[in-house]
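Every protein chain except one is present and positioned as in the full complex.
Coming up: chain A.
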Amino acid sequence: MSELLQFTFSGLTVGAVYALVALGFTIIYNASGVVNFAQGEFVMLGGMITVFAHAAGAPLPAAAALAVVATAAIGILLNKLAIERARGASVVTLIIITIGASIFLRGAAQLGFDKQLHRFPSFSGDDPIAIAGATILPQSLWMLFGAAVVFAALYLFFTRSLTGKAVLATANNKLAAQLVGIDTDFVMALSFGLSAAIGALAGVLATPITLTSYDAGTALALKGFAAAMLGGMGNPFGALVGGLLVGLIEATTAGYLSSDYKDAAAFVVILAVLFAMPQGLFGKSAQERV
């Protein structure tokens, strides 16, 4: 029993990172229909910038804040320099541009930082907290807390705020959104900035446990994407649940079977779900009118 609880704890910890990555996907997808494959690089940048700013002498909170702001700026630049330039390009073209951007960011991080694995100290020490025979690290609680706060903020943003609704309207029909006076360039810049900031936050929260390096983003983007698909692309609640589910499946497979199969198990479950429900667990089915 305590074994299962232990696996649950570690599953939720890693799941929180996947959920944050998936939430990042959600925003850009909601604004443009584009799946941003550079999302994993935002997580990597969040971790790496914190590491190097901290090493340069900045206190940890300041280094973390700098990482989030700098990554958001990089996200906005990515939109300005690569996405906005391709005005009128199809969604598939834009997705390919984000793949290119992810390779570029990885290369830039390799040159600008280095190729080592890095970490920085946990926020509240490394003494495990014992709960019913299992243990959880304080940093894991930080990660879960971060995912919950970001989810709640995004949920309210999309359902209640006018700006959030403008983002959804832009995704639904960009030209119509412009006609009613929505500044769609601003919406795109906002969604890239927000998404990059959330990615960086995930990197800041996770690095003390998972460590980071210039190429840490690829695997995270893949898992985060899978989580977003599982939950239903575009739905913040789906992203949260999808992320935690993928984390739990991985942890229990690693615990009860073998850690060799943990990635395979996660993807098999996702494939099975998508065969039965192509729109994901909480996604709305899309029907295009011709």
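Here is the rule we use: a contact is a pair of C-beta atoms (placed from the backbone, for glycine too) under 8 Å apart; a residue touches a chain by one contact, two chains touch by 3 or more; residues count from 1.
One rule holds in what follows: contacts and distances are computed from a predicted model.
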Practice problem: Using the UniProt record as the reference, specify the protein name of the hidden chain from among "DhaL domain-containing protein", "PP2C family protein-serine/threonine phosphatase", "Tryptophan synthase beta chain" or "ABC transporter ATP-binding protein". | Solution: "ABC transporter ATP-binding protein"
Quiz item: Of A:63, A:182, A:198 or A:269, which residue touches the hidden chain?
Solution: A:182
Quiz item: Which residue, A:67, A:166 or A:205, contacts the hidden chain when the whole complex is considered?
Solution: A:166
Self-check item: Positions on chain A where the hidden chain makes contact
Solution: 153, 156-157, 160-166, 169, 172-173, 175-185, 284, 286-287, 289
